[in-house]
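Presenting chain A:
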Amino acid sequence: MDERQVGGLNFQIDFSQPLYEQILDQFRSSIAKGEIDLGEKIPSVRELAQVLKINPNTVMRAYQELERDGLTEKRRGQGTFVTTSQEKVRQFRHQLAQEYIDAFIQHMENLGYTWADIEAYMKNKR
Partner candidate 1 sequence: MSTVIQCRDVIKTYDDKKALNGLTLDIPEQSIVGVLGPNGCGKSTFFRSLVGLVQPDSGVLEILNQKPNWRNNADIAYLPDRARWYPNHTVRRAFDWAESFLPHFIREQAEKLADFMELDLDLKARGMSKGQEARLMLILCMARDVPVVILDEPFSGIDVLSREQIIEGIIDYLHEREQTILISTHEIHEIEGLFDFTVLMDKGKAIWTGRTEALRAEYGSMHQVFRSLYKRGLEL
Partner candidate 2 sequence: MEASLFWKLVRHEMNLTGDRSKEKKRQFKRGWKIGYALVMLLLFFIGTTLLIKTTDFRLSNTWYFTFGLPYMVFFIGFGHAKREWSNDTLGWWLSLPYSRLALIGAKYVANLIQCLMILAAILVVGFIYVVYIAAITSSFNWPMIGQFMILGCNWMLLIALACPILIGLGQFLAISQYTNLRVITPILWFCFMGLGSMVYWSGGFFESKGNNIYIQFSGDQSVTFFPFSTIFIGFIILGWVLIYFVIRLTAYLIDRKLSL
């Protein structure tokens, strides 16, 4: 596991996992957690590729995906910036929360727990 810093962001690259997903996930969670401010500029494809020593195409694909999510936007001649819309980030956090819960429920159901069991677990936890 390699840890590297780019423009105030920490990246952990694990060469035993697909790189594209790692980059995407790390950007998503950084934006969702608010580690990168709204409207802040993110490193250029070249810069990130250089620091992480990975293929610029991989970075580019991740950036395109972020743009599709609505989390970033390209500004002509200036680079890529995190969206300025609070609403979009909120939506994305919501979407992420849904995904986590779905995954959690899926896991629990796979183990054979019913909805009532899950509820009981959750209450206990609190």
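A quick word on the picks: all candidates are chains of the complex that A comes from, given by their letters.
As a convention for this text, a contact is a pair of C-beta atoms (placed from the backbone, for glycine too) under 8 Å apart; a residue touches a chain by one contact, two chains touch by 3 or more; residues count from 1.
In this text, all values refer to a predicted model and were calculated from it rather than measured experimentally.
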| item | value |
| --- | --- |
| Candidate number, among 1 or 2, whose chain touches chain A in this complex | 1 |
| Chain A residues within the candidate 1 interface of the complex | 13-20, 45-46, 49-50, 52-58 |
